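The other protein chains are all here in position, but one chain of the complex has been omitted.
Moving on, here comes chain A:
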Amino acid sequence: MNDQGIKSRPAYAPLARDPVGRTHLLVADSMAIPHAAFAPGTSLGDYDECWTVEGHSRAIPSAMPDARMHGFRSASHLLIALRRRLAMEYMGFRLYAIGTEAFLWDVAAAAEAAGMGKEEYALFHAGSGARRVLCVHCRTLNQGVTTNLVACGGCGAALFVRDHFSRRLNAYMGVQVDAEMPGERPDVEEIYR
């Protein structure tokens, strides 16, 4: 029991540099970018700059990277630099993101906040399939959920993880699994890895 036929779950296509863009920045939340992230015949070399997350304290903080390749300590660190960069960019700029869904939609929110539209950024899901789940009853965000059912970290409700994804909240919706028939619960399965 996982999919309820809801179509709001985002679909992602491999990335290709938009030929009409003038500047192309690729951001990823991992140093290990899979080949599958790029459309056939294209590669990392097509992009002007590539920012990655090293996930290590040896990455030196830099407010505004200038090298073609730059590593950040963390996704949060990268997103701060990205917001500053977008505030200085011009029309014709294109942004591409590769990573977990939570990272992708944080990048998308930064792009939209800077005035970019869907034609100007592209996302590709790579890495963990774990979900960020919003408890619709108490609004707690539960991170890294890999199972079809999860106990809400805020109110303890047994949440069923729906395929209903909110781009605004960057989370899947979690609803009380046995709201209709108390005690009637499916088996717990690990399905989002």
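Here is the rule we go by: a residue touches a chain if its C-beta (ideal position, glycine included) is under 8 Å from a C-beta of that chain, and two chains touch if they have at least 3 such contacts; residues count from 1.
One rule holds in what follows: contacts and distances are computed from a predicted model.
Trainee: Looking at what's absent rather than what's present, what does UniProt name the missing chain, "Chemotaxis protein CheA", "Oxidoreductase", "Iron ABC transporter" or "Tol-Pal system protein TolB"?
Mentor: The correct option from "Chemotaxis protein CheA", "Oxidoreductase", "Iron ABC transporter" or "Tol-Pal system protein TolB" is "Oxidoreductase", the UniProt name of the unshown chain.
Trainee: For the chain not shown, which residue from A:86, A:102, A:122 or A:135 touches it across the whole complex?
Mentor: Residue touching the chain left out of view: A:86.
Trainee: Given the contact definition stated above, which residue among A:50, A:82, A:114 or A:133 touches the chain not shown here?
Mentor: Of the listed residues, the one touching the omitted chain is A:114.
Trainee: Considering the whole complex rather than only what is displayed, give the residues of chain A touching the chain that is not shown.
Mentor: Touch set of chain A with respect to the missing chain: 18, 20-22, 86, 89-94, 114-117, 119-120.
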